[in-house]
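With one protein chain removed, the remaining protein chains of the complex are shown where they sit.
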Amino acid sequence: MNTTAISSNIQVITGNAAAAIAAKLARPDVVAAYPITPQTEVIEQISSFHASGDMDCELITVEGENSAMNAVMAASLAGGRVFTASSSWGLVFMYDAVLATAGARAPVVMVNVNRETPGIIAVSSGQQDMISTRDAGWIFLIAENCQEIMDLVLQSYRLAEDYDIQLPVMVHYDGFFLSYLSEGVEIPAQETVDQFLSVLESQPKRTMLRPGEKLGVGTHGILGGYMELRHKHVTAMERSKAKFDAIDQEFADIFSRSYGGQLEEYLTEDADMVLVGSGSMCGTIKSVIDEQREKGIRIGLVKIRMYRPFPHQALVKALKGKKAIGVVDRSLAFGFDGGPIYTELKAFETKLGGAKLVSFIDGIANTDITKTNVKQMIQMTADLADGKDVPEVTWVSYPKANKDKGEK
Amino acid sequence: MSEVRFHGRGGQGVVTTSKILANAFARTGQFGASFPMFGFERRGAPVTAFGRFSDKPVKEKTQIYNPNILVVLDPSQKNSPAVFDGLVPGGMLLINDKKNKGDIRHENLRKLAMVDANGIAMEEIGLPIPNTVVVGAFAKMSGLLDIDPVLEALADYFSGKKLDANRVCAKRGFEEVTTVDL
Partner (left out) sequence: MAEKNKARLTKVLDYLKYDDPFSKGVSFCPGCGLELLLRFIPRVLGNDIIITGTPSCSAPVLLGQNKQSWHTLSYFGTLMTGAAANATGLVRYYKKAGIDNTVVCFNGDGTANDIGFGNLSGAAERNEPFIYICYDNEGYMNTGIQKSGTTPYGATTTTTPYGTVHKGKNLRRMNLGVKMAMNKIPYTATATLSDLEDLAKKLLKAKKAKERGFCFLHVFAPCPTGWGANPADTIEICRQAVKTNYFPLWEAENGKIRMTKTVKKPKPVSNYTKLMKKFNHMTEADLEILQEDVEYETCLLGGLSVLEAECQLPVSAQD
């Protein structure tokens, strides 16, 4: 662990270390730890903080991810601040508890280091784990770089534990591309983080399961009561959109970094064409946009930072009236033409003022979303804007898929 | 922006070489990003790492396909075509090899630098781990860094006697590297 500050408070650390340090700064009461590639460094770092006394939490070194989620869910419902981390198969192995945590409205914060989950056991990046759990009822946030991992984890506690929200939050970041990337990260002072989180202490206390109180959680509900709770869950999710925007603003005031809340818009205002993406690919897309802008091509990026609840109002606002929109998915949706995020955005097509939509699938199974690939996506989106015939779906790194289309 | 690719073997500290350099760049107010090539890492297996170093924030999150600097920690790979793959014209190469005659050639290679990193490491730390010598040599060869930020950066990876010894390694790398313009 880097302990010597470089200049003021910047350290060159991995995305995993950023997540671990952010967790430490949030002062959780209970952390559950179980290793899985590419998340392992997160829990190693936390274990090291715990061993040295730098982190005063109950560290539960569980025997599997399912127990990790169950333990932090219970600790959260008892009143604690909690943290855990997982990835791919780990997230899937805790899936029943992931659903239960959301349904119980336990404000758990965790990071999920995105990794593939098909039966071909791929130790490689991809967002299929996130997509496969998208409607568990959690708030899903996605980071682009190591600094954003740090900042999103801190913001997550404000969002999850907010009295008006009380929902679990999962911060996603790309395995390998971010988990193992070392770059400069500004590490806030403990007092600043304490100040940022102290707002929660001034709010009413949420219900906590304590001995001797006639209280229960996990009640077996049916019919009307169940409907009521589910509807409350949906409305809390909807409320979290504006809350996240507001927290981002407040974060900017304290930490001098702002991301735009649900979406980050990069050079979209005058853009004819926009790519929609999420996670680490957005950094690469921005670097290509910078080059294309020098050539006078009016291309922008909308980065999805909040994926659940789906920020459709903000997306419509950002994309309305553009000529063409290319959506980049790092995962698959079966039975649909196009990637999952493309498919979801497509539902709002009639509200986009005639903007045409096209789907790009890339970056699955660790294939790199290269600058060349991004240039191809921009070219195809430009062709679509010019009224040329562009296939609805393109597997950018797998041209054979595009030839095979329609064949059995 | 410099795009650097590091070639070595598991156990040589290849990824750490790139990390220390990113750290040193950050200390000068510049920006650095370091990352391994993705795959299983095992002691003894060939390892590739990347580094992007720039005076502007590094946005790219992809692997490096067209490096302008190559760093070869494992001299047995010097004739591997993978080493020169995608090298852009005007490129530089730094190699850890005491026997090197300065005869490595490639059409895009304009500068060749050599340092006996294993030899220096054996003398200073008693282990054939060349990475800290190489970071010193890199600073000199590239002309992008002074030795001071490198020495400061080492404190994030070593402490006590090991820090002292590795600082000597980096200093000697900086001083003893020889370069040939091609």
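We call the chains A and B, going by the order they appear; numbering starts again at 1 in every chain.
Please note the rule applied: contacts are C-beta pairs under 8 Å (C-beta built on N, C-alpha and C of every residue); 3 or more make two chains touch, one makes a residue touch a chain.
Just so it is clear, the structure is predicted and the values come from calculations on it, not from any experiment.
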item: Partner chains on view for the chain not depicted; value: A
item: Full-complex contact with the absent chain, from A:Gly119, A:Gly212 or A:Gly321; value: A:Gly212
item: Which of A:Asn16, A:Asn66, A:Gln166 or A:Ser278 contacts the chain that the document leaves out; value: A:Asn66
item: Contacting the left-out chain in the complete assembly, out of A:Asp54, A:Asp96, A:Glu228 or A:Asp337; value: A:Asp96
item: Where the unshown chain meets subunit A, residue by residue; value: 29-30, 32, 57-58, 60-64, 66-80, 82, 96-97, 100, 209-222
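FYI, only the chains that are shown with their structure count from here on.
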item: Centroid spacing, where centroids are CA-atom means, of subunit A and subunit B in whole angstrom; value: 34
item: Contact footprint of subunit A on subunit B as seen in their complex; value: 18-19, 22-23, 26-27, 29, 31-36, 38, 40, 58-63, 65, 152-153, 155-156
item: Parts of subunit A lying in touch with subunit B, wherever the complex brings them together; value: 2-4, 6-7, 10-12, 123-125, 144-145, 174, 176-178, 180-184, 280-281, 283-284, 286-287, 290, 366, 368-371
